[in-house]
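Structure incoming, see below.
With one protein chain removed, the remaining protein chains of the complex are shown where they sit.
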Amino acid sequence: MIKIAVAGCTGYAGGELLRLLAVRDDVEIGALTAKSSAGTMLGQHHQHLTTLLEREVLDTTAENLAGHDVVFLALPHGASAEVAATLGDDTVVVDAGADFRLESAADWAHFYGTPHAGTWPYGLPELPGQRERLASTRCIAVPGCFPTTITLALAPALQAGLVDGHDVVAVAPTGPSGAGKALKPHLLGAELMGSASAYGVGGVHRHVPEILQNFRKLGAAAPSISFTPVLVPMSRGILATVTAPLTSPLSTRDAREAYAAAWEGEPFVRLLPEGLWPQTQSVLGSNYVHVQVAVDEQAGRLVAVAALDNLTKGTAGGAIQSMNLALGLPETLGLTTMGVAP
Amino acid sequence: MIKIAVAGCTGYAGGELLRLLAVRDDVEIGALTAKSSAGTMLGQHHQHLTTLLEREVLDTTAENLAGHDVVFLALPHGASAEVAATLGDDTVVVDAGADFRLESAADWAHFYGTPHAGTWPYGLPELPGQRERLASTRCIAVPGCFPTTITLALAPALQAGLVDGHDVVAVAPTGPSGAGKALKPHLLGAELMGSASAYGVGGVHRHVPEILQNFRKLGAAAPSISFTPVLVPMSRGILATVTAPLTSPLSTRDAREAYAAAWEGEPFVRLLPEGLWPQTQSVLGSNYVHVQVAVDEQAGRLVAVAALDNLTKGTAGGAIQSMNLALGLPETLGLTTMGVAP
Amino acid sequence: MIKIAVAGCTGYAGGELLRLLAVRDDVEIGALTAKSSAGTMLGQHHQHLTTLLEREVLDTTAENLAGHDVVFLALPHGASAEVAATLGDDTVVVDAGADFRLESAADWAHFYGTPHAGTWPYGLPELPGQRERLASTRCIAVPGCFPTTITLALAPALQAGLVDGHDVVAVAPTGPSGAGKALKPHLLGAELMGSASAYGVGGVHRHVPEILQNFRKLGAAAPSISFTPVLVPMSRGILATVTAPLTSPLSTRDAREAYAAAWEGEPFVRLLPEGLWPQTQSVLGSNYVHVQVAVDEQAGRLVAVAALDNLTKGTAGGAIQSMNLALGLPETLGLTTMGVAP
Partner (left out) sequence: MIKIAVAGCTGYAGGELLRLLAVRDDVEIGALTAKSSAGTMLGQHHQHLTTLLEREVLDTTAENLAGHDVVFLALPHGASAEVAATLGDDTVVVDAGADFRLESAADWAHFYGTPHAGTWPYGLPELPGQRERLASTRCIAVPGCFPTTITLALAPALQAGLVDGHDVVAVAPTGPSGAGKALKPHLLGAELMGSASAYGVGGVHRHVPEILQNFRKLGAAAPSISFTPVLVPMSRGILATVTAPLTSPLSTRDAREAYAAAWEGEPFVRLLPEGLWPQTQSVLGSNYVHVQVAVDEQAGRLVAVAALDNLTKGTAGGAIQSMNLALGLPETLGLTTMGVAP
C-alpha cells in the first residue's frame, strides 16, 4: 500500500487529489492536514468525499506528515519549501503549487516578488524526455493549469516547426475553481453566474513565464505570447484557443497529420476526429485533454484548441500521473475515467 | 469478460452506461445500436467517450444485439418489449425505460395510454428484499430517477412508522438531462440557463404512480403525494425535498437515528453528518445518494432531502448496480467513484 | 426632483435600487453611503451602473443622509433603527432589511435574538388595504423576498377560502444574490454552479414568521408552513411551489377563476394563460410576478407556483413601488420593464 498525505487538504486541489486517490486499492489515505482548519471535519470542506466525510483535518506539522510514501503539497504560493524540508529523503513530494515550476529565478522574482525556492522536475510527462526524468525523481513540480493546456495545444506544431512560438495569442475561458476557495467578492456565485469576464489582461498573469519556458523546451527560440484568461460560468474546465503565425503555408490536413503523429500513443492527449472541436464538459473530472487544430488561411495562423479539467489533468490528475511514474507504477493507474457529460 | 450491448446508445442514458462500463476490466463493449443514427460515429453523439469516439453506431436489430451477456435498453417508452423479445433467454436484459416498472396495468394505461408491456423485477436494491430478487433474475426494470430519489429520501421514515406515506409533498429541482436529448424549445440552453421553471405540476408527472408503488412496498397503506419537478440550470442532478406529516411527535435526533439505522451498511446511500445538507454537486457522476433529515415542529412534518445524479444512480449507475447483482458480481463493482465537485 | 439617498449602497439591494432609480427623470441620486467601503468608487462594487461608476461612496452618517426626500436603508439586520432615528420627519424612509417587518416582538426575538426595533407599514401593496396604508406613511418596511413570493402565490386561495393556510408546504429554488455579498465559502461560484442544495431546512428560516403573519392577514386562522429554500445556479430569481390542502373539492378551472378575479387589475401580478407555468427568467430584472395554479386531485392539494426576481419585486422594485405610493406618484412609475429573457 502507498500511504499518502495531503498538506492543504481543504482546498480544491486537495479535494481533487482525495477524490482520485480514495478509490484506489493500492493507496492508503494517511494524514490530511491544513493550517487554519485544523480540528475540523473533512466533510465540512468537501461534502463530495463520501467515504472520508468524518476524517479529522490535522495541523500541517512535520510530525503529522512523517511516515508517508507520498506527500502532496497543496499550499499557498511560497509555503511549500518549508514543509518539504521536513520530509524524509525517501518520500515522494509532489508540489501542486507554483513554487518549484520556474527555472529562472528572475522570472520568479518578477512575477511573485518573493525569494525563489528552486526548481523541481516538471510534472508534464508529455514534454520530450520528461517521462524519463519523472521516473527517477523524488520531487515533482506540478505544472500550472493554463501552461498545461496551452503547451499541449501547441506542442506538436512547435516540434514539427509549423510555428516558431513567436507572437502566439492564447485566450482561455475557465471556471473559478482554478482560483481556489479564496473568499473574494469577484468569485461569488452571484457575480460569476451568467457572466464572462476577462482578468489578468496584458501579460501580467503568473503563468506567462511558465508557458514560455515550455515553448522553449519544445524548440521555440524566441517565444512570445499574449495570454488572456476569461472567467466563465462553469466550476471547472479550461478551453484554450491558441493561435500562432505559420512559418510557411500549410493545409489543415497537414496540420492534423502532424498532431496525430505527435499525440499517437499518448495516453491522455487525444486529437479529436475531424469535425469535432473540444468542449470542457467532455473532460470534466477526467485526466484527458482533447485537442483539435485548423489552419486559417486568411489570417495566416494555425489555430489549436485544447480542453482539459483544470483540477484533474490541470492539477491533481496530472500530479497523480507524475506520482505514478515516480513510483514505477503504470502511468494511467487510477486515471482512466472519462469525462462526466452531459 | 462480460460482453455488453447498448440499444439506444446515442441518448444520455446510453452515454452514461458506456462511460461507466468502458473503463471496466471485466467488460467488453459490444454492439452499440440506435435507430435513426445508425451509421454515424459514436463521437458525434458522445464526445466525452474518449476511448470510443470512432465506434460505429449500428442499427437496432436482433442480429446486432445477439451474442451478448447483457443488453441494456435505453429506448423510448413502449419500444423495449419488442426488442427484448428477440434476445436469448440467458441474456441479462436491463431496461432503462419505464415499460416494465409499474405493477398496475391500470396505472400504466392512465399515465401512458398504451398497452402495458408487463412488470419486471425492480432495480432498486435498497428496497426490502429486492437485493435478493435481483440476484436471481434475468430481467431488470431500472427505476425512474425521481422515484429513486424520493423513495430513498423517505424509506427509513416509512419503515420506522415515523410517517405513514399519506399527504407527502415532494418538490425536486433537476437538470434537463433527465428529459433526454429531445429537440424541444424549452430544453434549449438559452431557455434554461439562469432560470428555474416548474413543469408537470398537479399530479400529472408519469413518475407519480411509481413513487406510490414504492411507498406501498415500504408499508404505506394509503399513500398520496403532491409531486412537482422543477427545471434548474444544471445538466445533471436531482435534489428532492420530501415532507410528510409525522404520525406522532418526534425530535430531529430521533429521526436521524432511524435514518442512520436504516442506511447503515447500504453501499450507496449516505446519511450525511449532522449539519450538512445534500447538494447535487457532491454526487455528480457518482452512484451515491446523500440524505439528510429534520423535524419541523411548527409544521408537524418530517423533512427529508436527498440528492443524486439522475444519470448515474438515477439511471445508468443504478442499472449497473442491479446488473452486478444479477451476474453475481460485487454490487459496487465499477461504481465507487465519488462526486465530481466543485 | 425627488432626491434620494441609499445607505448600504455597495450590496446587491443597494445596486438594484440604483439601477432602477438612476434612469428616472424625476429622481436625483444623492448620497450613496456605506460603512467599510467609504471612500471607494461605486464602480468597484457595481460595475453595471454605467452612469454612476465614478461616484464616491460616502460614510453612513447623519450628515451625509440629511437633506434627501427619500432614504433607502439596505443595511445588515439590526442596523436600521439607529440610522432611521437621525432622519428628518418629512423624509420617506424605506427599510429594505428585516428590522421593521414583524409585528410580534416574540417572533423577532425567537428568530433574530436581538431587541425588536418596532413595526412599520408593510410594503406589499397587494395585501388587502395595504395600498391605502402605504399612501399615508413616511416609513416602509420592505417585505422579505420569500414572503413576497409565497404570499402572492397563495393569497387568492386564502382570500377565497379554497385553502385555510394550515399545513402549507413551500419549496423555493433561488439564486445566491438573496444572501447578499457575504464572503462565505458556500456562496462561492465554484460551489454553486452546477449544483442544487437545500438550506435552512426544518422551519428555521427567518422568513417563516413573516409568511405566517401574511397568511393571517389574508384570513388564515391557524396557519402553518413547512418552508424549504433551495440554492440553485442562477444569480437571481425565486420559483416557489406552494401547496396547501383544499378545504373542499375543487377543479383547476375553479381555482384559476379565483386567481384571475383576485389578480385582475393588479399591475405587477400576472396569472399566466392556461398551460404556461412560471419561470424565473421571464421576470429577470422586472417587477412582475408570474403565477399559475392547479388542483392535484390525488393529493387533495392546491398547487400554486410563483416566480419573481428577488432583487426587483422581491426587494428594490417592491421598495420603489411602495415609495411611489408614499409619494403620491403612479404606483408603476419606473417599474414597467419586462423580464430579460432568454
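Each chain carries a letter (A, B and C) given by its place in the written order, and its residues are counted from 1.
Please note the rule applied: a contact is a pair of C-beta atoms (placed from the backbone, for glycine too) under 8 Å apart; a residue touches a chain by one contact, two chains touch by 3 or more.
On a predicted model such as this, the values are computed, not experimentally measured, just so you know.
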Chains still shown that are in contact with the chain withheld from the display: A, B, C
Option from C:A34, C:L65 or C:M193 whose C-beta touches the chain left out: C:M193
From C:S177, C:S197 or C:S226, residue that would touch the chain that is not displayed: C:S177
Selected residue (touches chain absent from view) among A:G118, A:G194 or A:G219: A:G194
Options C:T50, C:T114 or C:S251, residue touching the unrepresented chain: C:T50
Contact partner of the left-out chain, one of B:M234, B:V291, B:A306 or B:M338: B:M234
For chain C, the residues touching the chain missing from this view: 12, 15, 19, 22-23, 41, 43-44, 46-51, 53-54, 177, 193-194, 235-236, 270, 272-273, 276, 279, 281-286, 288, 290, 336-342
On chain A, residues whose C-beta touches the chain left out of the figure: 167, 169, 171, 173, 188, 190-191, 193-199, 201-203, 208, 224-226, 228, 230, 232-237, 239, 241, 243, 245, 252, 277-282, 284, 292, 294-301, 303, 305, 307, 341-342
Chain B, residues in touch with the chain not shown (by the definition above): 12, 175-177, 181, 183-185, 187-194, 233-236
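The working rule: only the chains that are shown with their structure count from here on.
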Pairwise touch network: line, ring, star, complete, or other: complete
Busiest interface, counted in C-beta pairs: B-C
Inter-centroid spacing, chain C versus chain B (mean Cα positions, whole Å): 37
Whole-Å gap separating chain A and chain C, where each centre is the average of the chain's CA atoms: 44
Per-residue overlap in chain B, given as positions that touch at least 2 other chains: 193-194, 235-236, 279, 281-282, 284, 341-342
